[in-house]
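Note that one protein chain is taken out, while the other chains of the complex remain in position.
Letters A, B, C, D and E mark the chains as written, and numbering starts fresh at 1 in each.
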């Protein structure tokens, strides 16, 4: 039995509200249950130095969490003087995932920075950040298209992410914090709209899992991402 | 003529939405026009080391701004590795101001941390943070009272802040970014509900002002704060 | 009764010794009672990047305190690895204040850095730094004029600062450390030689003040700055 | 055709030399082809603060790379003033993986720190670090057993890691740098001696992969780890 | 011929003014020609952690240079966020040298911190810091003796330092900046009042020297330190 009373393959409610900040080229507030992430996309006409003269664009991401997004207050990273290893790991993952859905030639030599800031956390923040980050990216790219700055759509496919894990011996979809903190194995699955895999990260802190369990988690992830792609389509 | 079309003594629309995050002991989202600040108050049963054994409580504040809260993206302070001088100056101001409305003996030897994070900026973020921060503090203290953790109300008065300045030769109330970036003189006025002054910061970057102008700005500030106290009362 | 035996409106003895270091373009050692600050002005022919091509000059300041300038030793900021919020707040204030007395067009696209290092502290270090910093700046600009590097005098007026506060219920001028550490309200007032205000910072740590008290403090400040302008004129 | 001339399922030569430093409680130099990692295990009788009084032990890891371990010199992280996101990600992975093969109750309230320093890199450094780190850990724990400090063996199983990926359209085992830098998809697979999975990290930088390909990579990884477990057994 | 016109074995004028700051337990301003260093000694009743319970005292030093102590302005280390390697090297040297003249048992379990801040630099700042630092230390220890906090004098001997080098092919005493920046070989010699050596640091940046030259430099250093011991005795 899941703490939330959800069925094993039941996702939390998803809402994606777009245009939530007046300054950003693209923005949304994604809510996956009680996990709320504010995503903004910023277009910078200058690509990073390592791409100078290459004609290729870049998509990168930064991730943050408000100090009291969690049950007990976390130290503010700006005050601590550095981003934690966890934060860096997450923002590298978001960037890699979003780039898998982008044609960097079509984007041209510019950069889009996707900022994902967790306002409230209840598990699955990095997955919500990827799913919402894609929407912010989509909206920003729409502006480029409308302005004639790109001649073909640089976005090649949807990108979304969901977590699955083994909780109390059962394979479950879309873990919330109560499950995540107890799960023996949990994983993040990032997929494209056509069902291709971008990234699979399965981890068993102090535990292990079998190939068979891995397959069942993947089944759940495919079903979950289908739901997320719908929500993304509805949001635009 | 003000860029927004407002009258010289007209404030922007104010809204204070409480209970916006499920984890914090007190929280609100304050909107002063297009300036939106998420304020949370966290109760920590342990006071800072310098108060150990004193029986006195402490209220402190931290301030942050999402990278794309502004018109062009600002570098994330966590990634830059330090808080700017401006950030530190602001959060010290918020803490000092809120403490002026608190009876630290009645609070007892515990700490309340008020986090003010700007989701969208359009001038006056520090004033909005103080006004909204007070609401989050008020709500958190209500929990202490309800739980019987304090025997008398540690909050002695309302605290609110507003900016005024000299824009295009006129004294104006509640500057937005368009005004703030052009104003010869601008100031922040922090007042108590009873009309006492807590802090006055008037600054004339590359310019100067007279005592008479200072008096007129103070008149505007008193009128503005009266409006903010109403909004605070309505929010609780 | 003031701890020093001074009258309510009595300043401490002021001395300004110029030319105290052979390397700097302008320098002085200012002594306001037992507060001693070494001020140097350095001319850099290159303006900061944000002014490139603007034709405008810049004046900036840095502030430091020797570890044993105070009664108990403070940790050296260079060893701590960062400047405190207080230090940054003060040096931003010094820079803003000095710029208010400078015509940045006449200065031309160059920068003057004013370093204010407290050798001995007894309250009012930021005010002494501004008053002495102006003298160092004046001397450095004199060199520019003498060398024909500027065609009209970029300095438009004197700038000086004094602190006033409410000590033991009385409004007093030029607080020393014994008063400053006990004062309910204290403020820094930065004025031009013509009596215009540049900056007013009044703060009531854990306390409040009235408009009437604010007016009386301003009266004291005007009288105090008049004395400082005399000392500046005598020093050149 | 692989750049090294190896068959698709052929690993590089493995050697594990133990006792390579006289100070550490356990140590080895692991060579996987031209990737050479020096692994040491340090026993600290004090567990980290978050385990105080829990009776549980901890295994953690740190990872580093000598500046000229690579083809072009990398900046020394100690001189840069921080560990890169990549370094932190890797050392967190090593620590998690090794803990999956440890009974933390049997270990008792102490900590073992495994340092993995890459002397020469040619792809797969994190996998070599895990495989060699396990050997250093095994040797250190042997000392605890011999000294009677633990009553049952805290090590529950072997842990080893190998990378697999899709290179030039083919699924290949144990990528070297020439392959790794070109591979569309690559992954790290961490297994226990009994064939259970600890961690799977598959990533397709700017590309995607299918479930079928994922299965084939897992087959290769199982075969590869079998070879690594043999090498670990031979080394002890 | 030396740039200053001094003879090969001629020192610069030395002056040591004591009691220059009212807060420190011991202080002096030492002037060796145009090199001016403000030295203060602070008594801390708590020894550093590594001496806890040992009954031994400690003497340590910190060194700094005001930004405009030099001909061109140096970046402030507090603002740069770290002390340079040069600064750390110098302050470690000062601390080691002063400890050689102290009986740490007689000092008792307390610490004396000697701060040496260069107000104006013209070569030989570390030597002036040691010579002046000893005077500040002597004065602080005198207070301990007077207060009965120590029963025998913890200071066992004078400590002073002088630089010598090979300039334009000649061995010269007490190099100023003009010489120091051109010297093939230069060295710092730290001696006790009884003529014993504490530290010898000879360095030939891009050059070399002979044993015979080393002997002649040592002769000069002995003569120079004799002069410094006189100045120290006159200062007390």
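The rule we apply is simple: a residue touches a chain if its C-beta (ideal position, glycine included) is under 8 Å from a C-beta of that chain, and two chains touch if they have at least 3 such contacts.
Please read all numbers here as calculations on a predicted model, not as lab measurements.
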Shown chains touched by the chain that is not drawn here: D, E
Contact residue for the chain not shown (choose from D:67, D:85, D:108 or D:195): D:67
Selected from E:198, E:220 or E:235 as touching the chain missing from the view: E:198
Selected residue (touches chain absent from view) among E:71, E:170 or E:210: E:210
Contacts of chain D with the absent chain, listed as residue ranges: 21-24, 27, 34, 38, 40, 42, 44, 62, 64, 66-71, 73, 76-83, 87, 113, 115, 117, 119-121
In chain E, positions touching the absent partner: 82-83, 85-86, 88-89, 91-92, 96, 99-100, 104, 187, 192, 196-211, 214, 218
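By definition in this document, only the chains that are shown with their structure count from here on.
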Each chain counted as touching chain B and chain D at once: A
Residue-number overlap at the chain C/chain E interface, same or different (half cut): same
CA centroid of chain D to CA centroid of chain E, Å: 50
Distance between the centres, which are taken as Cα means, of chain C and chain B, whole angstrom: 28
Interchain centroid distance [CA atoms averaged], chain C/chain D, Å: 59
Multi-chain contact sites of chain E, meaning residues that touch two or more partners: 81-82
Touch-based graph of the chains, sorted into line, ring, star, complete or other: line
Full enumeration of touching chain pairs: A-B, A-D, B-C, C-E
